[in-house]
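Only a portion of the chains appears, each positioned as in the full assembly.
Should a chain be cited, it is by its letter among A and B, assigned in written order, with residues numbered from 1 in that chain.
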Amino acid sequence: MLKLPGFLHGADYNPDQWLDYPEVLRQDIELMKKAHVNCVSLGIFSWARLEPSEGRYDFAWMRGIIDDLYANGVYTILATPSGAKPNWMSYRYEEIRRVGPDGRRELPGRRHNHCYTSPVYREKTAKINRKLAQEFGEHPGVILWHLSNEYGGECFCPLCVDAFRAWLREKYETLDALNHAWWSHFWSHTYTLWEQIMPPMAHGETAVHGLNLDWKRFVTRQTVGFMKSEIAALRGAGSALPVTTNLMEFHDGLNYFKFAGHLDIVSWDSYPLWHNDDEDELAVPVHTAMMHDLVRSLKNKPFLLMESTPSMTNWQPVSRLKRPGMHMLSSMQALAHGSDSVQYFQWRKSRGSSEKLHGAVVDHNGRGDTRVFADVAGLGKRLEGLSEIAGASIKSEVAILFDWENRWAIADAQGPRNMGTHYLETVQSHYRPFWEMGINADIIDMERDLSGYKLVVAPMLYLYRAGIAGKLRAFVESGGTLVGTYWSGVADESDLCFLGDRPGEGMTQVFGLRAEEIDALHDTQSNSMGYQGQTYRLTELCELVHAEGAEVLAVYDGDFYAGRPALTRNRFGQGAAYYIAARPEAAFLRALYAELADGLALRPDIAAELPYGVTVSKRAGGADRVFWFIQNFTHSPASVSLCKPLTNAETKESVTEVSLPAYGTVLLRG
Amino acid sequence: MLKLPGFLHGADYNPDQWLDYPEVLRQDIELMKKAHVNCVSLGIFSWARLEPSEGRYDFAWMRGIIDDLYANGVYTILATPSGAKPNWMSYRYEEIRRVGPDGRRELPGRRHNHCYTSPVYREKTAKINRKLAQEFGEHPGVILWHLSNEYGGECFCPLCVDAFRAWLREKYETLDALNHAWWSHFWSHTYTLWEQIMPPMAHGETAVHGLNLDWKRFVTRQTVGFMKSEIAALRGAGSALPVTTNLMEFHDGLNYFKFAGHLDIVSWDSYPLWHNDDEDELAVPVHTAMMHDLVRSLKNKPFLLMESTPSMTNWQPVSRLKRPGMHMLSSMQALAHGSDSVQYFQWRKSRGSSEKLHGAVVDHNGRGDTRVFADVAGLGKRLEGLSEIAGASIKSEVAILFDWENRWAIADAQGPRNMGTHYLETVQSHYRPFWEMGINADIIDMERDLSGYKLVVAPMLYLYRAGIAGKLRAFVESGGTLVGTYWSGVADESDLCFLGDRPGEGMTQVFGLRAEEIDALHDTQSNSMGYQGQTYRLTELCELVHAEGAEVLAVYDGDFYAGRPALTRNRFGQGAAYYIAARPEAAFLRALYAELADGLALRPDIAAELPYGVTVSKRAGGADRVFWFIQNFTHSPASVSLCKPLTNAETKESVTEVSLPAYGTVLLRG
């Protein structure tokens, strides 16, 4: 899809802050070549340079930069500049500034904080986007549109409030329907005029879950709407270049699944907290791998790593340097999970202001002989040798459900455990065994098709929407294996509890059980269950279920519900549905999924067993382009015995045993 | 006083949220019968259903419900609906919405948040109350008015500010008097116009203790005023039914003693954190018992338990299920301390919105065969067999002073220990030994009469008001025993420090000592004293006193004040006054009060000794209706040897030894 074959390697490039330093700009080109950079992201925060005052444009400097880069073999990903409003615009047009949940409008300043509804801002953005498309849309060096930057946040201004009401009107048609969906007759919250509806603001109504959920849906819708208007402007000006926008890690505020359909390519900004003080050194790589898989699953095709740091960030509580090897490892991890790029924020450290101490390829000293620069250049060189892999895809037999609306509803619920039910962490705990076994997994939401998977894992599916119950039923009926857990099937898409037994919408039949109560535990409390000779700790939430057809595989050991089912399996149609009634420790999930992996033949076909901290990911671009990434995330060497001889994709040697140094990556080819 | 003899058993019933679900309403009646429910609280949040738009009323649905219930043997406690404003009203009349301490008016939404001063809201409330009285005041099924719901909170709107100034003018008459009382000449805070006075708002004057204290007094006064206007409307419409309002646990914002005189019956909502992670399993039952005793003491007669949960709450950090037996135990505890009811919030779980996950008698599944339902029905049946006890009273020989104004003043003080002086916890620590010995105690404030008690316990009586020094002096003089502590008699009712020796107002004579300094300790620091062969830990505050006539019973062991008095006793008139100069550990209070209980013959006359976790409470409705509740709050069985044979009130057997299962309650009859 991109003009540029092979992997992209480059950085956010912000020469607009160095226009008074021509020697710096000259040096940049030389250093980029030395670093094997083939691409930069340009213009992300350039609006004030492109339109220094209202209606007066200056594209000359940018053209000079793009030309120079292109002449030196560096392609440009060109940003639309809406991520940062020029001060003159914020000053002149109050409406483009956000109003916070406290009802106060922001003063000019910061970034990523424009009102998504404002007609003025949409128009100004459309205009600059059109200009950019006209100026650079056909430039041979420009390969991709980078829409804005890290969309996010909410606005409670009168324009947004009006748009919210209009959307609700469209959705519910009548106030009766809305009042029922929001269950607003309770507490006399009945709305009798659309004008009475306000978003959940700090000094207003925050206790109506249906309202809260609809507001979050609206925020995603409005943000996507803004993004669509940006795309429309580019297309309207004749640009046919693909578009992307850079997403953020498990960002709570926006449902990224709603963005994917409008983008040609998905990309994201990855800033893992490597080398932090977590005793579990694998927590960060697993967390990051899952986000890579989520991003890949958004369009089920390769994505771009749009930002990462070659060194340290400046926003973490403690800015640790990347240890030797970590830059290579973390970059190769992105590729292993489907990225076709490694890019950085930013090329050169700013001289002043907020991001001046954020890691960059080039430091304030302007040197090309630093440790960080050498790491970057070494990776760039290696990527050049791996260009055949770019574009290869990943096929998963396992799907893990992670649904933003479910996430919002669980977090907003009052009870059963306000100090934390840990939805995201729980989904991650189910993901980890697959990472440990080197089994590729997709991360999907309830709107996705389940066919084609052998195993679907659906933890804490509190809110059923998008026909998920029907899809799960059909999936199991036709032979699929489903793993569900406690706190599932509680509410419908309006967050109204199902009347009748739980899990709702007939899922009692699929699981062969019904849930009656759920007990919440303090952090110091636990229960346990025995399964296949081992005892496993259970914490946080213990559901009390009645097996009605399901086979009881494990029971609670303690408390007044000792002896009642803690783990069940129900044969249903051609398939089977497991139900885990409480939150288990990691070891249990490791054991259960190992059993399922063996039963369903999910393990990678190259190695029967992986040592601690080593994982495998497979990318294939057809039968002749099959690659395995074998990565060691520990700081000790490790080795993997292969089931069959394979070729080292870089040395071309045939191997049956793979030796990995600490933080090492080996690429095999089938 | 109520039409209905025996104990009330029932729940908040909110059919207004189910009017579109007729099958649910039909099922409710059947399930109520099965649960031995004889009474419900109706209409608490119904305003939007009763007056769907301004001036348009609809009582038909409510009449249908009340009729149906009555026809099926279920009585109605009818609420005035002021606890939740209809959205149309909040939208139309800005003045009824509160202004917060930050000066911002709330948006429409939530509940319990109307301005107590607003003439509009008072008028609207009066009108609906009159209508309700006219419609249902004479209905044979209606037995009691439930005024609003959980009154609370503050409002800083211009109407309230004006009312505050008017009240101050009435109280002080001149600004000179106010300036002296508030000591406002210091820091140039002198007020020269009444209009200069503002409540203690976040961005204003918060450092003037006299102002803060008067504001809290005003908030109670204004809330009581609102409640009185509600009652007046009901009475004005001809209803002679008794009135109550449901109070909350040790609610800091309102002085409940000021409410009692205006209510016919006192009631409260009890939500103890049963089964929490406190290592001390008796902390919750003792805390709850004291609140029951406080509520009973408000009018010194039986009260109603208006709300409790049969299962879990949804607002605690961790929503624990009630363990088997706990529902019976906690309900019987209320009776033991003077309740004539056990009622729940709510009958049936809401389908949506904020309280949908709060425990209820009937779950979303609509089943009558759940564990929770069985617990409720079992209790209902047992209550029917105990109806003779209803109305029986409790007579205490011990009074413990707990005074809201003192609580406010101590908490607002700057120094001597801003990280916590723990007034409420300290009073509770003095209450606990009596609970452990099975000795009934009243919880009273400084305005109450002390005659009739043998022992008065007055911890941390920092602020003297309502002639308390004179009353205490007279009480001791005429033979009473008083226990006082450090940090007493510091300030007068304006929170002006007494000039001269401390404790003020002549209490140095009663205690036979004067206090010179008070030392505050960090949490890691402590002192100790020896008393009767034991050493006891002293923490938080250690007062340095000079014995001037008092007998020194114990001295400090450590620090530069080692050897100075830590515990004294002064014979004064016919009585004695003890003074505890520092905060002692629980074991000391247990020892001291055991000694006093023996000396003053306070122990229950049925058992010399009670095992750990077992307590006794006595209710009597005349010489022929004497009952003892013996309750075991541990999760192990226990037994109690009686001094004399008594009759088990339920089995009618004569017993000399009472065997209690875990969480068990046995009722004896004299």
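Throughout what follows, a residue touches a chain if its C-beta (ideal position, glycine included) is under 8 Å from a C-beta of that chain, and two chains touch if they have at least 3 such contacts.
Here the structure is a predicted model, which is why all the values come from computation and not from measurement.
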item	value
Full complex stoichiometry in copies [only 2 chains shown in place]	3
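Please note the rule applied: only the chains that are shown with their structure count from here on.
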item	value
Rotation angle superposing chain A onto its copy chain B by C-alpha atoms, nearest 5 degrees	120
Cα-centroid distance, chain A relative to chain B, in whole angstrom	50
Contact set on chain B toward chain A in their complex	14, 16-17, 19-20, 45-49, 52-53, 81, 84-88, 90-91, 100, 104-111, 276-277, 311-321, 323-324, 349-358, 363-366, 370-372
Footprint of chain B on chain A - complex, ascending	102-103, 180-193, 195-196, 198, 201, 203-210, 413-419, 494-502, 514, 516-525, 544, 560
